[in-house]
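In this view, the complex is presented without one of its protein chains, the others remaining in place.
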Amino acid sequence: MQSKASSFRARTFFITGAVFLGIVLLAFVMSLICSPYDPNATSAREILLPPSGAHLFGTDNFGRDVFSRILDASKYTIFISIAGVAIALFLGVLSGLPAGYFGGFPDRVIMLFNNSIMCFPGILLALVAVAVFGPSMFNVVWALGLVFAPTFARVCRAGAMELKTRDFIMHAKVMRVKPVRIMYSHILPNLMPQLLPATVIGLANMTLFESGMSYLGLGVQPPDASFGKMLADCKAYVLTAPWLVIFPSLMLIFYILGLYFLSEGIRVSYSGRSDS
Amino acid sequence: MSKAFKKAVSAILGLTLCAGMCACNQTQPGTSASGEPDASGAVEASGADADTDAVYGGEAVVGITQEPSSFDPHTAVAAGDKELIFNIYEGLYKFDSTGTLNPCLATDCEISEDSSVYTFTIREGVTFHNGDTLDADDVVYSLKRAAGLLDSQDGTALVTELDCIKDVEKSDDGKVVVTLESGNSELLSYFTTGIIPDGYDNCEAAPVGTGPFMFDSYTIGENVTLVKNPNYWQDGLPYLDTVTFKICADMDSGLLELQNGNIDIFPYLDSIRAEQLDTTQFTIESNGSNMVQIFALNNAVAPLDDARVREAINLAINREDIIEVTMGGAGVELTTAMSPAMGSYYDTSLDGTYSQNIDEAKALLAEAGYPDGFELTVTVPSNYLVHVNTAVELASELSAVGIDLEIEQVDWATWLESVYTNREYESTVICLTSDYAPYDVLQRYASDSSDNFINYSNSEVDELLAEIPTLADTEAKTELYHQILNILVEDNASCYIQDPTTLTAVSVRLTGYSVYPMYVQDMSQVKVVE
Amino acid sequence: MSLNTRQNLKYAGLKFIELIATLFVVSFLTFAAFSIIPGDTAQIMLGPNASPEQVARLRTELGLDQPLPVRYITWVAGAFTGNLGDSSSFKVPVISLIAQRLPVTLGMSILALIMVIAVSYPLSVFSARRPGRIGDTICSILGHVLFAIPPFVLSLLLIVLASGVLHIFTMGKYAPPEKGFGNYIASLALPAFAIALPKIAMTFKFMRSAIIEQNASEYVKTERSHGLSEARIFLRHVLPNSNVSSITIITLVLSDILGGSLIVEQVFNLPGLGRLLLTAIDRRDFPLMSGMIFYLALITVILYFVSDILASIADPRIRLK
Partner (left out) sequence: MPRHTHIVKVHHLSLAFPTRHDPNPEPVLKDIDFGIRDGEILGLIGNSGSGKTMTAMAIAGLLPEGAVITEGSIKFAGEDLTAMKPRRRRQMLGSNIGVIFQEPSTALDPLMKIGTNLDEILLTHGMKDKAERRKRVLEMLGTCGFADPEEIYSRYPHQLSGGQRQRVLIAGAALLEPRLLICDEPTSSLDTVTTIQILNLLKEICHKMHMTVLFISHDLSAVRNFCDRVMVMRGGEIVDRDTTQEMLLHPRSGYTAELLTNARLDTRMLGLERATVDYSASPVLVARDITARYDNSSSNVLKGASLEIYPREMLGLIGSSGCGKTTLVKTLLGLMPHGGSITCSDKQTGAVFQDPVSCLNPAHTIEWHLLEPLRAAGIKLTKEERRKRVASALQDVGMSPEYLSRKPRQLSGGQRQRIAIAMSLILEPSLIVADEPFSSLDSSSASEILKLLTDINRERGTSFLLITHNIHIVRQICPRVIVMDKGSVCEEGLTSEVLSDPKSDAARKLLHAESVLHGENYSE
């Protein structure tokens, strides 16, 4: 009964998330195959046109087609969030699992390091890194990856600490399975109920961070744009050309909401599974 | 830090470059048509239109987007600093809102036949903000300090252009005699540099000058407050009791504050933003800025070392569109290295040299061996939205001829270092302006000029540039300037884009504000409407 | 009892050692980061045209010619005595710049924190009492949406609404606390609200599930069997237990608020630490940058320490192992 209700809840979350994400993914796919205009082609005679048949979402202050740019921006938004989270995940798993598994001194050293990084307000760290090493998408990605890594390290550490006392890990030790294999083949797959939602939420947070950095001019570089960058660029036109704000905002919100719902769905479906 | 830093930056700037509408480090641009002292145009005249129902008192808030970095008249290089201290310090000469150079703390200047000795008569009855009376000693001290000739200095001029001064002396009749290392007929406009009391060395913390306003306070990150100088030597000026320069995070938040009535005057808008303002609340004042926005092509890197490629780029771009996109149309198209605002020094025959012609551009590229175009990096300073936007528009336009323009944003310090000084770049977008004189507009094109960051080299231009300072006759000089401009166009030295118009929003609460064709906020004439 | 006290002290002592160790790493990371970044500080300060002698002189002046460990010790000692040297672009001590900006950021952060607690607490209690009902669902969906809007978009919307439509707020009018506390708070209220909104959503979500979880726990059943009223069970048992986990989330929120104030200050044009940092970045003012980063991290470290101690006071299981 419990699991039936929770699987219904999970399905609701999945479907809502999939609808929202689907819109963004559709934009991504369209950007690859059928963008109506060149997203970076300017047109001085078509500046700030409101939405119309020719320009579905209007044009921006360069006369560029907002619809095409949104399609294009989905590419960068998705790429940055995924690449950043991948780096964070890699670093987090690499440091968190041994910390939790071995405990003791290695744990203390790794977690001291992790906690120290967490003590720097995330966006400051990313900002300074990008400011010092130059604004580029690559720098944004690794800076954000570094900032987010401790979160994943914590999840992995806590999971490894809990799982290492389980019988199946003891069994693996009795079988003389090497620690590296125990960590990455025995423990890691079992951390998915925690890691998957954390990863999906990480994607959402990464996107929010990226948009904040774009606002400060340290994100994606022109003429390319992410949703956040598009918003940051058009802040002067909030009142005069609202379509410049509305459409990228909606896409950004769809993307983030979609990710949230997806992570909720994953969480609920995992907890439902353990209930049964 | 550091006078040393200022000095270094000022050394880099040389002719000073000016960077766009939106902010900082711009220095004062070009001069009026006349390099000669205009005895008739005494500065008093400008204060004369003080009408009878003038209202005294009140305050005004000016929005600025850059943190001030120096209040020392000799080390300040950032345009944002200079536009502010224009109200505090005055030089022997001073520009007015039409760009005319007028006598100020000097009443007269005599220039020797070979242009190597300048003799100034000092105005009487002027007092400093600290109560001291201005005399020749103050002028000698200030000029020596600016030229790096004080005993305590290592000989490096604080104001680079005054490095050519050999000595400054007080003559027996109270005049100030400036001796140059060699003749230079183009130097008068540099004597606008601020005069400070003899021996005074605390301008950073407590600026003391003779200007219409006195320094009151500086709260880092918030504002600079100036108060009325009650003993100003020009009767009837200034009107306002207090002027606050409020530092805004960026143009858009400044604009919001303007609309909220928290700021009265907000300069350097683009026309798109200016049009958003309520015309019953604000008047938009405009004037040419006398700047040269350049799409600088590094002549020393392939494929830009090929003049045909540079010509192709010149033909491929659409200046009108760029002005439309970046300034909302508020700019003057340029084809050569000088703004038409320079009057007769500008050669009007060069107008319309380039009109967009994609086919011809493609043909030229093919001829140069790039039928399919090439990749090009444009390095732009990230803090100047206008230049970044220009680069975006350029990228779009150049893609039509197959040139793939990649935009690389760098911060201002990096730009100065790697682009301007070390010339490690392919192309860039920046605003250039001469300091006061047409010579400075063009001297950067000398092969050995430290400001020749585009690596332009033409022996004919070098010769012409060497000849000009030795001439005293304006017409002869003008002729040579025209020749240089023509050669630059023939060689397609770079792409010249526009002279952007300065748009300033002024609250209807105030009147008397005028936009200078240079980076200056003159608050002395501003008054509150009854 | 005395055993408990001793264990409390021991726990606090351990946490303090951890604090010191973290501070050491934080200071080391900050120092190291600014030592390895490209560019010689002296060279940057003097500009590229400076002669090698000038650079060398400045290096000596700044102590840059000392070996790294010596410089580190000097820097750390300075950091803890409030002497981080002068800002390279403002020529005033870094500490005075920070002190001057602190009222804005700190006031805004505290105000935002108060808003977060004041709104998310009652809301989560309301929602968690009847999970799945209409009120709860609306709150949860609203929370998700608020969470999904980037802070600067939210700030812009609030500005347009409050100053453009409602005329209840004057953009950029910051009133320092010495010019009247009421005005000070009023000038920071809207930006604080902009920071607080997403955090309210986050805290709400967390608190709500904490309360629901506690409500379902075994001891609640026991207390019911003892005949305790629902109100009493909630106030004396469920809420304190949920608070244990909310201490953690509120600490996270507070450190997020500190970081988030950066963007909001920029949008609202407030002279706080965030804008100071942006200025420092703009001017490559490394002493200022490193000082600010270090002090912000210091605040966070202390915050975590306080939160650990608070959590241990709230939850005996933590301190009495």
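Note that the chains take the letters A, B and C in the order they are written out, and that residue 1 is the start of every chain.
Methods note: contacts are C-beta pairs under 8 Å (C-beta built on N, C-alpha and C of every residue); 3 or more make two chains touch, one makes a residue touch a chain.
What you see is a predicted model; the values in this text were computed from it and never measured.
Judged over the whole assembly, touch between the missing chain and the shown ones holds for A, C. Touch with the chain that is not drawn comes from one residue among A:His186, A:Lys235 or A:Arg267, which is A:His186. Screening A:Leu26, A:Met170 or A:Leu239 for touch with the missing chain picks out A:Met170. The omitted chain makes contact with just one of the residues C:Thr30, C:Ser87, C:Ser127 or C:Asn241: C:Asn241.
Counting over the whole complex, subunit A has residues 1, 103-104, 166-168, 170-178, 181, 186, 189-190, 192, 273 touching the chain that is not drawn. The missing chain lies against subunit C, touching residues 1, 4, 217-219, 221-229, 232, 236-237, 240-241, 244, 314-317, 320-321.
Keep this in mind: only the chains that are shown with their structure count from here on.
Viewed as a contact network, the protein chains are fully connected, with every chain touching every other. Separation between the centroids of subunit A and subunit C, computed from CA atoms only, is 22 Å. Shown for subunit A are the residues that touch two or more other chains, namely 131, 235, 239.
In subunit C, the residues that reach two or more other chains under the touch definition are 164, 266-267, 278, 281.
Only residues 40-42, 44-45, 47-48, 61-64, 131, 134-136, 217, 221-223, 235-237, 239-240 of subunit A touch subunit B when the two sit together in their complex. Residues 251-252, 255, 272-273, 275-276, 318, 320-322, 324-325, 382, 388-389, 391-393, 395-397, 399, 407-411, 414 of subunit B are the ones touching subunit A in the complex.
Residues 44-50, 54, 58, 86, 88-92, 97, 100-101, 159, 163-164, 170-174, 265-269, 271, 275-276, 278-279, 281-284 of subunit C touch subunit B in their complex.
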